[in-house]
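One structure, pasted below without further comment.
Missing here: one protein chain of the complex. Every other protein chain is in place.
Going by the order they are written in, the chains are A and B; count residues from 1 in each one.
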Amino acid sequence: MEVREQELSERFGLEKVRRKLALIEAALYVAGRPLDLKTLGSVINSRSKRKIKMLTGALMKEFENRNTALEIIELEDERFVMQLKAEYTPRVRRLAIRPLLTVGPLKTLSYIAYRQPVSQTRVIDVRGHHAYNHLKQLEELGLIHRERIGRTKVIETTEFFADYFSLSHDMRTMKKQLKSIFGEFAKPES
Amino acid sequence: MEVREQELSERFGLEKVRRKLALIEAALYVAGRPLDLKTLGSVINSRSKRKIKMLTGALMKEFENRNTALEIIELEDERFVMQLKAEYTPRVRRLAIRPLLTVGPLKTLSYIAYRQPVSQTRVIDVRGHHAYNHLKQLEELGLIHRERIGRTKVIETTEFFADYFSLSHDMRTMKKQLKSIFGEFAKPES
Partner (left out) sequence: MSSTVGKPFYFQPPWNILFELHKLRKVRPWDVNIAFLLTSFVEEMEKRGDVDFRASGVALDSSSLIYLMKSKLLLKLEEPPAPPKPPPDFLPPPLFLPLRYELTSTTIQHLLDALDEVLKGERLPALKPRLEPILPPPPEFLPPIDLYLMEIEKQMEKLYRSLLRFADKERLVVFSKIVAELEKLEAVKTFIVLLFLAQSDKVSLWQEENFSEIYITLCEVQPIGGQGTGII
C-alpha cells in the first residue's frame, strides 16, 4: 500500500478512506473537467482543504501505480482533472462521435467567446432570434453565464468553457489566445 | 497478477498485453457507450474475437479487483461498457456535464419499465398529468416507444433503454432484473 494512503488509512480507517477515494474518483470521472477542492470536498462531506488534497493526492498516486490509460493530474490552481493519457488519444479519438453542441449553438458560443463580454441584444442581432434557444442550451450546459446589468443582459463564457477548449481562465488572455489561433487558422492555406 | 492476465502475458509478452489493456480501457472511457468486439478489435489491431474477448475480460476482472468507483460490464450481445457503479450515482450526478433527466421523468420511466407493456392512460393515472411531458422527453431520448393500438397508446421501453441500464432485451428477464434492482434500492442507505 502506498505510504500516503497508509497514513490516511491509519488516521481515518481503511474502509472509510477507500469509500472517499472512490467518491473522488467518481466525481472526477463523471465531471470530465477539472474540479476544485471545494467541489471535491462537497462530494466527500469535508471542508478541510488539507484532507481533500491528501485524499486526491493519494488517488493520483494510485492511478500512477496502476499504470493504465487514465491519469489524474493537478493543475496550477489546485484543481484536479481525470483524463486520458495523451499517448492514447490518437488511437481512440475517432470513437468520440457525439458533438458537444450542434452547429447553430456552437456558432453562437464562438461569437460570445470572441466578443465577450457581449450584450444579449447584440448576440441576437448577429445570430437571429433562434439564438434565444441556443443561449438557454449553452447556459444549461454551463458554457456561458448571463448577468442582468440594468436593462440588458451581458454574456460571458464560463470556466468550464475555458477548460473544455483548454483556454485561459483570464478573459483577456483567452481572447488573445482565440485571436491568435483564429488568425493562424484564417490564413489561406499555402 | 490475475491468472487470465498471466496467461495472456505469457503468450503475448507482458508489455504488449498491458498496452492492449490500456487501449481497450481508453476506448471504453472515451466512447461512454457499449462497444462491440469489432470496434474494440480495431483499437488493438486485432480481428481475433477470442483474443479481444480474453483481453476485455481480463480488464473487467482488473477493474473488479481494484474495487473502485468504475466498472466495466458485459452486455448480452458481447458488447462492453465502462460506467460509474450505481451506488455512487446519487452523490455525483449533479457534476455530470449533460443535463440528465430529473427525478420525475426517471420515476415515470421506472414505472413503465416495471409494468410494460402499459397503456398511456394507466401511466398518466398513476403518475399524474405532468407525466405527458415526461413521456415526450423519454421518447425523445429513445428510452421508450409508444404505439397506438386502437384508441389507446401502449408504451414499452426500447432496446436502447435495456442497453443503457445493462438489462436483458427479453422483457420477462428484464422485469426480474428490475425487481431485484428495486429491491436493492428500497434498502435504506447505510
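As a convention for this text, a contact is a pair of C-beta atoms (placed from the backbone, for glycine too) under 8 Å apart; a residue touches a chain by one contact, two chains touch by 3 or more.
Computed from a predicted structure; not experimentally measured.
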Identified contact with the non-displayed chain, of A:R98, A:H129, A:R151 or A:R172: A:R98
Absent-chain interface as seen on chain B, which is shown: 29-33, 81-84, 86, 88-90, 92-93, 96, 100-101, 103, 106-107, 109-111, 113-115, 122, 126, 164-166, 178, 181-182, 185-186
Where the unshown chain meets chain A, residue by residue: 26, 29-30, 32, 84, 93, 95-101, 103, 106-111, 113-114, 125-127, 165-167, 178, 181-182, 185-186
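One rule holds for everything that comes next: only the chains that are shown with their structure count from here on.
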Chain B partner contacts - residues on chain A that touch it in the complex: 18, 21-23, 25-27, 29-33, 35, 39, 43, 66-70, 84-85, 88-89, 91-93, 95-96, 140-142, 160
